[in-house]
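Structure provided below as structure tokens; questions to follow.
Heads up, one of the protein chains got dropped from this complex, but the rest are sitting where they should.
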């Protein structure tokens, strides 16, 4: 089974990377960019059934993939 | 307008981070994980209409956000 | 004044960490109820972190003066003169609570904060050190905290581009719920171009520099002064994120405008950001400050005055600018891609006025915000005196050789290489002595001068006897500098203690400070900067009292520094200083005999000075081929460290008959050094030391690949080194 965990910064948390990228896009002359926030995706292959996989992914996100102090995450099982 | 660019490693490109996470998940006792690949997402706010935005995003991805030697990207305009 | 602010209620006051009598003080001072923004300002200015209300009266007892001190405590950092028109600027600061909640970001912002303190004064940072205290290795959180904190310290320093050259790492169950992250930064400046916080001149523009303001860490300073309880992890979103890249740009931009003569006064925004920095500039300069928050660069929309005044967004500065230099300064900041905004001006009124959206949100007497802050002489009781452990009563459970092998492979004494190899300690190309020795040595520009830098404290001594422990921390820093050939000049301190409202904790604080003061006085080693971190306590259990001492010394010629590695075979090994075999509070007693007991070794400051001066003299004269002070673990551990460093062993005489062997080898008597010399210099050294009454005996010869004590099993250096080097990496890999 394939799944994707997407981890993004909580609103209001400073994103130095996003800020630097924003600046770089502007100086490359790419127009109209108002803001950039960077996050991570984890593409995970798992064994087992869907409910078990979802529980495992949630555990993985909570305990390792996301830093829930400053990040949110979303789990999608793609089948 | 909001958009998301997702950048992932091409198949075959070694992903030390993904490998390490895979190992860490296993040692945390999270079952059934067969493989992990790490990628990036960029949540971008843009001005302008949809076609212009899409062109700008493609340019951003080609010229900066992805290293197309080793990475693929996907652009989604979320409206 | 009109505004959409909540009404002031007793609950609101309490949630700002202000006690009822403190709130009474505010009412009396203002003659009216404060606004919400004003309440926030008071809470920031009057909390423990900014006002030092519990510690101030005791800090006054510290010696802070010497002919080479340019600036003592009270500014962003201390400044000392190192000759040739050069000055060293340094300070240490804690980021304990944030690092427990979010180890990576907590540590990065700690390092960022202390670097800013140093370059705000016009100095280019040239070295960082760090002192880290973690809980017991078996505590479920410890590994995660170590890995996050170390990555964070490195992540910031490496990117900013300053070598991290030394520090300490310890583990003890008393830090289980309350780790300590103390970061020290050292910078170099021209002695006649030091910048201060005090504003001068009326109607001068006040400029905001650096990154934009967000809602980061609002109430961070209050958090740093609150005791932890189990749900403190709920307070998480107040954690700030560090941006070392922005700080590197800020450094370069600040040094550039300083060099161009644009700056009248400058202050970084640390804890309680805009509030503390603006008040300090005004109060120190005897001026009022008028701030217009509409001009503050923000990165979030709809920020209130309260939020802007209390935000702890990182990488920001406040500056009073020479009006005629405005364009030039702005151009420099734009070039570095940083925000630059005039946000206010100085006034003759001595009032602190904050405007936002057409309203006056705060109007306070500026000097009183500092001078009227509460000041407490909290009750304190002395720690009970512990009995002196008699060495003969201790039943050794292991042979000397086995004990040595075991001690070197345990958390207290094992190599901390796993930590410092994650820090770039060579950038700058000036690191003469890297981590792993006594003090780090950093060349000053192209030389020939060098700085000797170290951080020290032995918390178990401070717990057992605060006065002796305080003395010992200073003495050990002085000794580590001496052991590389440096002349100790001054210290910075970072006083980490538990809840000061408990008389036992306050007693520890008072005792340690008296000890520090005594040692600083006796050793001519004044305190020029420091930081106090109280309330390091979880569920009523305080940390070990941990007054970290950061020492700075000077070498006139860095090429003449000594290091601890044995240099060649056949060098006589000398022990300098007196040994009685003091086992109380030793690592041996605790980790081998499982007894964390007794009075710690007393520190004879006159002997420290005498012995140290002699050792330094031998280094300068070129007679010492290797030098190491004897500290944690005692004589044999120090010898093993010297041997492991380059793989040259030692053949050692048996312990003298008057002292039981384990006390001789593992006792932690103070004021001692091991020095090796050339055979040919032996006699003259003995004669010289005798003449000045410094105890010195030969205890063996260098050589071989073992630590070989007469009558004991010889221990192979490879075996020792394997244990020494593997405990920490194995632990971090989850092995034990």
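Here are a few things to note about the model shown:
Which chain is which? They are A, B and C, in the order written, and residues in each are numbered from 1.
By our rule, contacts are C-beta pairs under 8 Å (C-beta built on N, C-alpha and C of every residue); 3 or more make two chains touch, one makes a residue touch a chain.
In the analysis below, contacts and distances are computed from a predicted model.
Considering only "Sulfurtransferase complex subunit TusD", "ABC transporter", "Phosphoribosylformylglycinamidine synthase subunit PurQ" or "Ion-translocating oxidoreductase complex subunit E", the record for the omitted chain gives "Phosphoribosylformylglycinamidine synthase subunit PurQ", by its UniProt protein name.
Considering the whole complex, the hidden chain is in touch with A, B, C. Screening C:429, C:711 or C:734 for touch with the missing chain picks out C:429.
Between the chain not shown and the residues C:248, C:416, C:460 or C:571, the one that touches is C:248. Only one of the listed residues, C:337, C:382, C:503 or C:723, touches the absent chain: C:337. For the chain missing from the display, the contacting residue among B:16, B:29 or B:79 is B:16, taking the whole complex into account. Mapped onto chain B, contacts with the missing chain fall at residues 12-17, 20, 63-65, 67, 69-70. Where chain C meets the omitted chain, the residues involved are 151, 154-155, 158-161, 243-246, 248-249, 336-337, 420-430, 432, 443, 446-447, 558-559. Residues 16-17, 20-21, 24, 27-28, 38 are the ones on chain A that touch the missing chain.
By our rule, only the chains that are shown with their structure count from here on.
Each chain gets a centre from the mean of its Cα atoms; for chain A and chain B, those two points are 9 Å apart. The touching residues of chain A, counted against chain C in their complex, run 10, 12-16, 19-20, 23, 67-70. Interface of chain C with chain A (complex): residues 101-102, 104-105, 211, 214-216, 236-237, 239-243, 245-246, 299-300, 313-314, 337. Residues of chain A that touch chain B in their complex: 6, 8, 18, 21, 24-25, 28, 30-48, 52-53, 56, 59-60, 63-65.
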